[in-house]
Structure formats: structure tokens, C-alpha cells
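Excluded from the complex is one protein chain; the other protein chains are retained at their positions.
The block that comes next holds chain A.
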Amino acid sequence: MAKKMDNEYDYLFKIVLIGDSGVGKSNILSRFTRNDFCLESKSTIGVEFATRTLQVNDRTIKAQIWDTAGQERYRAITSAYYRGAVGALLVYDITKKQTFDNVQRWLGELRGHADSNIVIMMAGNKCDLKQLRAVSEEEGQELAEKEGLSFLETSALEAINVEKAFGTILGEIYHIVSKKALAAQETAAAAGPPSQGTTINVSDSTGTKKSCCSN
């Protein structure tokens, strides 16, 4: 398949990156979208976003990833961006126990502001810092199972599992969407996915057409 232009895609999935300040959200984003890591990455003020287009099951998916400020103070602004998100990567720092303890609060935020069907993955970041580990992988796994989340330990610095984390989220969203699309097809004999891209809402089986990407 020829490489598609940035605005040519089958699906647009909006994903939010959340978690405490300093857990490495912005670097996870830059690793995934630009294969870049910056030790001096500054705090995120409000929200920023980046995109990456990739292939999942022969479909072109544009992942629009919203990086949010971690500090409580910015919560009102950042939570507005949960709207329309179909996936979330909830990040904690394996060397800072408190960031793991706050996972529950972040889940509460998602439950309060995001779609109830949002696909959530929890990521224990900075797993390269083994000697400073304060949260074991088992603890992470246990919490993920209890909360019904996918889970991976990641390192944005060493590019460990970052691709896999987003790949898992996107795959899962695509799976849900295609199942819903199939069901919709069966009932309405609908045509294939629109050529100009579809923004997916996990609670909406048909998706909404993205009007801004027509050129």
C-alpha cells in the first residue's frame, strides 16, 4: 500500500495521556510520534498534542495523542480534553510510589469526564531505572487486573514497550470499532469505511465524519 498522506486515513482515534507530573508523559509521546527523548522536557502547560499514522489490520489509523499537564491545578482544563477520547494511557513512574498511589484518582477523573467505554492502558514508566524501583511489576499487574486495565512497564528513554503500549490500545479500539462496524453493516448493509477518515467514538458504532480533513 502506498504511503498515505497525513490527512488520509481510515480512522482517527483520539487518545489522552494522563498521570502525575514528571512521570514521563511528554517523553512517551515524543518517543512514539518522533522517536525522540528529551531529558530536559519541560512541564506541559495545559494540553499539547501530536499525531502518528500507522497501519492496523490493513487500515490506516491516525492516532491523535493529547498530552496533558499533570498538576492538579490544570485538571479543569485537561479534563475537557477527555471528551471524545477513545483511549487513555495512564502513566505512573515506577520509581515514585506516590504516582502509583494516585492511579486511582486518575481513574476517577476518567470515569468522571471520559466516555465510559474508553480503552485504558496503565503504563509503569521509567522501567530502565531498575535500581530506583519503588513499585514492583507485580503490584502494577495486580492493580491493572483489579481495575480491568491493560498493563505494561515502559521506558521512554530506552524505547521499551512504548510502541507496544500504543499498539495495544489502538488495536483494542480498532477491534471494538470493527466489531461495531460489522454489526452495523449487518443491520444496515452499510458501505465500507469512508475514504476521508472517520473519527471514532467508542460509544457510537457509526462514527462521525471529520469535516476538517477534506483537503
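Following the convention adopted for this analysis, a contact is a pair of C-beta atoms (placed from the backbone, for glycine too) under 8 Å apart; a residue touches a chain by one contact, two chains touch by 3 or more; residues count from 1.
Just so we're on the same page, contacts and distances are computed from a predicted model.
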UniProt protein name of the chain not shown, from "LSM complex subunit LSM5", "GTPase activating-like protein", "Protein PBN1" or "GPI mannosyltransferase 1": "GTPase activating-like protein"
Contact with the hidden chain (one of A:48, A:115, A:137 or A:163): A:48
Options A:64, A:79 or A:141, residue touching the unrepresented chain: A:64
Chain A residues that touch the omitted chain in the full complex: 21-22, 39-50, 64, 69-74, 76-77, 98, 210, 212-215
